[in-house]
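One protein chain is absent from this view; the other protein chains keep their places.
Going by the order they are written in, the chains are A and B; count residues from 1 in each one.
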Amino acid sequence: MKNLVSMKDLSVDQIMAILKQAQAFREGAHSTVKNSYTMANLFFEPSTRTKMSFEMAERNLQVGVIPFEAGFSSTLKGETLYDTVKVLEAIGLDALVIRHEENSFFEQLVGKVKPAIINGGDGTGNHPTQSLLDIYTIWQEFGTLQDIVVTIVGDIAHSRVARSNADALTRLGATVHLVCPPEWQGEFDTFNEFDKVIESSDVVMMLRVQHERHDSNMTFSKEDYHQAFGLTVERERKMKDKAIIMHPAPFNRDVEIASELVECDRSRIFKQMENGVYIRMAIIEIILKGRE
Amino acid sequence: MKNLVSMKDLSVDQIMAILKQAQAFREGAHSTVKNSYTMANLFFEPSTRTKMSFEMAERNLQVGVIPFEAGFSSTLKGETLYDTVKVLEAIGLDALVIRHEENSFFEQLVGKVKPAIINGGDGTGNHPTQSLLDIYTIWQEFGTLQDIVVTIVGDIAHSRVARSNADALTRLGATVHLVCPPEWQGEFDTFNEFDKVIESSDVVMMLRVQHERHDSNMTFSKEDYHQAFGLTVERERKMKDKAIIMHPAPFNRDVEIASELVECDRSRIFKQMENGVYIRMAIIEIILKGRE
Partner (left out) sequence: MKNLVSMKDLSVDQIMAILKQAQAFREGAHSTVKNSYTMANLFFEPSTRTKMSFEMAERNLQVGVIPFEAGFSSTLKGETLYDTVKVLEAIGLDALVIRHEENSFFEQLVGKVKPAIINGGDGTGNHPTQSLLDIYTIWQEFGTLQDIVVTIVGDIAHSRVARSNADALTRLGATVHLVCPPEWQGEFDTFNEFDKVIESSDVVMMLRVQHERHDSNMTFSKEDYHQAFGLTVERERKMKDKAIIMHPAPFNRDVEIASELVECDRSRIFKQMENGVYIRMAIIEIILKGRE
């Protein structure tokens, strides 16, 4: 694995290797990378959690991190992403985490620049480290992905998480249900009634209602959304005994999820964030070792 | 000491232990913390000096620091401070320095989250590391706080420093005078004439005139303020032989303090900032050792 840009590029074997490396790190394994490497995290879109998770992973691996300030960068002077990355290559960076609003921004980079490219989220298409930490959390819980029923609820059409998780989980043997209001359905086959699938789900994965995207054209109030598509306390009671709740965060309490469920026994929301550090360590480890 | 949120929570013994640890660090002592720890500095309000002082203290203690950009954070997406801190707990941070405009923001955190919370300044109420570095500077100068006369001059009602210093200094045996124009007096007993107390003070602690707060409703010009409540060269001449000048900075030259006094023999202004690094090292050291 030279770069990580999309779940589509990963074989089932590669995914399993990443999960196992993450699990090894969780159990206390140390990096076996030989050389000293330097990375930068290019977040052209804000994301506290993803950026800090990468920073922690890099620190845990003793990789050097050179700060990059997007609001401060030459892209303001009209520089293309390719030219910015060529500069960072010249300065000596070995790998770059990039979050960029452009869809598939990585196509202009992969194979053309020396630093490894790790996609930290692009347009609305890909967010492979989030998918991998979600998959890891499910695998950790059930010991397998085979025949696990995963229900993803929310803004399916605009969610990075939904589309890349659905593809990968299906390839790994899971059954994926998508639930959303008809207006957020996009090109996908979805259920429009949450209650039809809640009782049969092993995993209920709630997506964030993106107020900043929807406020102007949402045809329902937050309260109505919560009743129709939120994980209410009533719905949680219908879940299977061992079923778990997931959310990529940041979450809106009492919109997509009832506030009291955020830290309930079924919730793996903060576990997902713990796992995010191990997954990112695993990805960086595998990519850097591939360069030695 | 598990957290440091307010001077009120510190006993006299705890304050003295912090001062002595700071002094030990100043004299070259090394940290005796055993494990490797990681912190983040969450400055939701700007403060170059406090933030950089913490960063230096953390570096001196070889604590890892994960960068946090407030203007960039999920709080922009409506996340509560509690939820942000729970995320940082999940990512693996051991202690957080937080500056936040909300008064007593720490009440929603202490006892509910795993990372230690160090208050880097809240609303207008608490700024314990500033108080401790001020107290340390006085103790260092006079070898005691007992019977030292400390005069604090400026915007008493809105100053974090004034109220928490006044409380703590009084408990430590010092006599505190507050001096300000009547409109900045708030609920406090104050003198409205600086000249009544200047000759009897061991410490004259000037506060910053917060132009950004007052410009619209100040009833006096900068020059008038300087004459009435500023530390002018004339007033400095009336000070006791061994009396010292303090200021938490940033200072306005020729408003609260005459420009030529900033670096005069009596001034401990830059000494305070040096001491700030040692005080913050002491606080972090004591809190991290309490976790081992």
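Basically, a residue touches a chain if its C-beta (ideal position, glycine included) is under 8 Å from a C-beta of that chain, and two chains touch if they have at least 3 such contacts.
Not measured: the values here are computed from a predicted model.
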item	value
Hidden partner chain, touching residue among A:Glu45, A:Glu79 or A:Asp167	A:Glu79
Selected residue (touches chain absent from view) among B:Met1, B:Ala17, B:Met52 or B:Val197	B:Met52
Among A:Phe43, A:Phe68, A:Phe229 or A:Phe251, residue touching the chain not depicted	A:Phe68
Touch list for chain A against the chain that is not drawn	38, 40, 64, 66-69, 72-74, 76-80, 83-84, 86-93
Chain B, residues in touch with the chain not shown (by the definition above)	43, 46-49, 51-53, 55-56, 59, 67, 208, 211-212, 249-253, 262-263, 270-274, 276-277
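The working rule: only the chains that are shown with their structure count from here on.
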item	value
Inter-centroid spacing, chain B versus chain A (mean Cα positions, whole Å)	40
